[in-house]
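The structure that follows is given in the form of structure tokens.
What follows is an incomplete set of chains from the complex, kept in their original frame.
Per-chain numbering from 1; labels A and B assigned in written order.
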Amino acid sequence: MMTREDVTAMILSAKRQAGLTWEGIAASIGMSPVWTHSAAMGMNAMPAEKAVAMVDALGLPQEAALVLQESPTKVWQQAVPTDPCIYRLYEIVGVYGPTIKALIHEKFGDGIMSAIDFDMSVTRVAHPKGDRVKVEMSGKYLAYNAW
Amino acid sequence: MMTREDVTAMILSAKRQAGLTWEGIAASIGMSPVWTHSAAMGMNAMPAEKAVAMVDALGLPQEAALVLQESPTKVWQQAVPTDPCIYRLYEIVGVYGPTIKALIHEKFGDGIMSAIDFDMSVTRVAHPKGDRVKVEMSGKYLAYNAW
């Protein structure tokens, strides 16, 4: 039975052999690079047409398109990860989490930013003192229910 | 000896009594709301002039301006926090951390986004299906050294 891990490995191998980029793969299926990489890693399910486009673009077996459409069980590191590039993101959320919460409450009321109805981009911004990484997140505001 | 915790408590109390907002306090010292809240919580050190402005704006004792300028020891929750509004941020970083890393490597090379030479904003974006929270982060790209 073909698993998510199998499909992720096929995608990485095909990408390396064909010398593709995530940017390029994303363009070929008409989605954003963040979402495309994330779905390839098994962290998001693909709509049928996108799964088929992915399989076609990378020359994967047809069965892979079915696997890409299944709801994944998202497993990520609860212990703060050690890789410096990923760690810095946790450091940012650790330091600024209560600040983001305070500002959401000030601007919206008692609620949260959804991590489900959510999108994100990563871009390179030129800067004279050294280029900068820009990360933009957008999530729907959800208000707590009272009953 | 006046501590950071004392100063944070004084700021919160003065803010509540005067009915101020973080947006308003930030404007009065000429800084962004994210940085202002964060420094008030003891997560960033204030330059002397901003510390003085803060103390004046909120009517705090002069000694508080000295405390606000000291380098804080930043302590944050390594265990994933339980508050839903903050938890969702960890969930986002957990799910999309490897994706951000892959795209930084694709766009810049082997390195990271700095969490030190860094800034952030939180804004409200109107949307017909429900307004959205927008979080923007910008950090200097730092390349690994080889020697």
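The working rule: a residue touches a chain if its C-beta (ideal position, glycine included) is under 8 Å from a C-beta of that chain, and two chains touch if they have at least 3 such contacts.
Every value quoted in this text rests on a predicted model; they were computed, and no experiment measured them.
> Out of the whole homomeric complex, 2 chains are present here; how many copies are there altogether?
Of the complex's copies, 2 are shown; altogether there are 10.
Here is the rule we go by: only the chains that are shown with their structure count from here on.
> Using mean C-alpha positions as chain centres, tell me how far chain A is from chain B in Å, no decimals.
Inter-chain centre distance comes to 23 Å.
> Where on chain A does chain B make contact in their complex?
My answer: residues 21-23, 33-34, 37-38, 41, 43, 74, 76-78, 80-81, 83-86, 88-108, 111-115, 118, 120, 122-125, 127, 129-141.
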